[in-house]
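Just dropping this structure here.
All protein chains of the complex are present and in place, except for one that has been dropped.
Order of writing sets the chain letters: A and B. Residues in each chain are counted from 1.
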Amino acid sequence: MKVDVQAKDLIDYIEKEFGGEAAKTAKEVHERGGKVLGLVSWNIPEEVLYAAGVLPFRLFGKAQLIEKAHTYLPSWSCSFSRRCLEEALSGEYDWLDGLIASKLEDTCIALFYLLKHILKPKFSYLLQIPVLKSELSKEYFVKEVLNLKNRMEEFMGTAISDDDLRRAIKVYNENRRWLKMLYKARKREDFPLTGADVLKVVILSMTMPKEEHSKVVRKILEEISELRARRRQESNADKKVKVHVSGTEVTDLEILQIIEDCGAKIVSDDLNTGTTYFWNEVDEGRDPYDALAEHYLFKVPNLLMSKQLSRAVDERIEYIRSLVEEFEADGVVFLVDRGCEVMGFAYPHLRDGLRKLNIPSVRLDLDYPLPREHYVTRMRAFVEMVRERSA
Amino acid sequence: MYGIGIDVGSAYTKAVLARIIEDGQVEVVVHDVIPTKPDMRKCVREIFERTLKMGGIAKEDVRAIVGTGYGGKIVQLEVGGSIASEITCHARGAKYLFPNCKGVIDVGGQDAKAIKLDDEGRVIGFEMNDKCAAGTGRFLEVMSKVLDVGIEEFGEIYLKTERRASITNTCTVFAQTEVISLISQGVPKEEIIAGLIEAFASRVAGLAKIVGITRDVVASGGVAKSVGFVKALERRLGCEIWVPKEPIIVGALGAALLALK
Partner (left out) sequence: MREVPRELKVRSWKPLEEVRKLFREMFQRHLSRLMELKGRGKPVGWFWACSPTELAYVFDVVNVFPEQYSAYCASKGASDKLIDVAIEYHYGEFTCDYLKCSIGSILNSEIAPLGGHCGMKPDFVLDSRMACYSGHHAMSEVFANLYSNLKRFIIDAPFWTEDKIGKIEFPAKKPEKISKEDYDFVVTQLWDFMHFLEGLTGEKLDEERMKRVFEVAEKTSRNLIEIADLMISKPTPMSQMDYRGFPLIGFYITAADYALEFTQEVLEIIKKRVKRGEGVAEEEKLRLLSQGIIPWYSELYKYYEERGVVFPLNLYVEDTFCLIESSKPLESLVRRSMSLWNCDADTWIESVLRRAKRADLDGAILFENTGCRLFSYGLRRFKETLWEGLGIPSVIVEAPQCDPRGMPLERAITKINAFIESLL
């Protein structure tokens, strides 16, 4: 790869070398005889799949116009479930070898069973992940991770040793570190990638072979260093307002582009398709089942799980606050899908919690196709307001 | 030294010509309002030329132009200058007219906004209503057609009518269905209209409450001219609301002030 390539070309390079549309890469794996399992939920212990030699492929769906999904789903369903179903009904997921979901959230459970009904996969599994963060839950979950491993062994016809699992954890942790490094690189003024670019990189991690993806991120970081060394300082008449993006499953690059077109620079997020996926590492010093249960139950920032007698929202607000502080964000942009239950319940408390901390926020209601003017009006007003505050 | 602010809304395009006078104060010279036409560029050009003419000045006398509103970009394309958000502009305009202003409630054709200001007049929070909700000029237009009563009469009817029908404020389509149902049940039109103003005001007041506006509030936008609406809003918020003589030009005024900054 040439050293004087532009920042934009970095992303185009990823697209070209690694299959562009995520499905192409995963499909290639399948065509070469590999097994690919579609993940309907987030927060699944993928390391177990990796150890079995299976590629975990997070389902998102990219359709903007929904036609077929309405035969099954009501109009108020979230765009994530609608798009996944649209893909399934259009035959885009026929090649998957199976499906995995978890019981964390109703939409995913219901979607999982719908997809099962349509795709009739040879393999499917619903992971019993607890919602209560406790020692009892962890004991239960350790056994559940073991269950998952046993099912994978049956499915693949191979044995999975503890060492296989440890190796998988190492590979995943490495990927987590690279992604975290990429995010930390955003702290610099001259970071050349846009918010949309970075989102693309994270989503690719959820859909392509982990080791390959780590190489991608590593290359990007190397290129960024080179670009910095040769870059002239750009002067900006108006300094960009730094924002942290909050939400659940955001896969639309366009909304992030709109945000950054309005004078904002995205510096961090707490999306399921962002930092929560990789921010903390699995403990490599313990028994791998224990480590995985500990990680997915306690260490992944999660609005759906709480400790006994306490509130998940408090933990999330603290998580947002810590990122806002670390990345010196001036404010938070909430991306709320109209049909998203999780945000539907949590948003007012997140907003109020941030207000108590004096962190300004703005809410963008996601609706597809995206009504651009709607977002531009709000973002511009927010950017001006934040600029005035710091003036 | 002149500055022009042009606020292109979905229903009306407004312009304000202002200038700086001796002691650094700003003075409003003229203002103008014309209906927004589909050819927005022509509309902007028209109001710009009218404003220059009314002010007796030439284009070269204008130091800066700021466009805002739904068609703010069109202003920039047609006559140059920069763009500012309606939120900032309404805040500036309201603060100029009422120096003690701590909050602004603006009800336009397409949306409603509640804006909170600090003591210096800077925006510290804002809330805009959802796409379909009541609380916009459009809501009242739709109901006006259903009831076959002019919007201008709504406010008066509200003030005169004791009983108010209970009507939803979260969805214009729902509300329309409810109104039709009420009509078929024989509920008097006046009660329905009073109920609509109530629903409208509660929606708008709801925005204000979320943002934390409790006093020293200015109302702007065409709907603010309606005494009935303002009264309903005052009842909901529990405080007095200040209404400028020309509430519809507040945004353009703020834009002109920004132009002169």
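The definition used in the following text is that a residue touches a chain if its C-beta (ideal position, glycine included) is under 8 Å from a C-beta of that chain, and two chains touch if they have at least 3 such contacts.
The structure presented is a predicted model; accordingly, all values stated were derived computationally and were not measured.
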item: Contact residue for the chain not shown (choose from A:Tyr72, A:Tyr93 or A:Tyr289); value: A:Tyr72
item: Selected residue (touches chain absent from view) among A:Asn43, A:Ser137, A:Ser246 or A:Thr377; value: A:Ser137
item: Residue touching the undisplayed chain, where the options are A:Glu174, A:Glu226, A:Glu341 or A:Glu388; value: A:Glu341
item: Hidden partner chain, residues of subunit B it touches; value: 130, 166, 168-171, 174, 177-178, 181, 203, 206-207, 210
item: Touch list for subunit A against the chain that is not drawn; value: 71-74, 76-77, 81, 103-107, 109-111, 113-114, 117, 126, 128, 130-132, 136-137, 140, 143, 304, 306, 308-313, 336, 338-349, 351, 363
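Just so we're on the same page, only the chains that are shown with their structure count from here on.
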item: Whole-Å gap separating subunit A and subunit B, where each centre is the average of the chain's CA atoms; value: 40
item: Complex interface listing, subunit B residues touching subunit A; value: 70, 83-88, 122-126, 128, 130-131
item: Touching residues (chain side subunit A, partner subunit B) in the complex; value: 360, 365, 367, 371, 373-374, 377-378, 380-382, 384-385, 388-389, 391
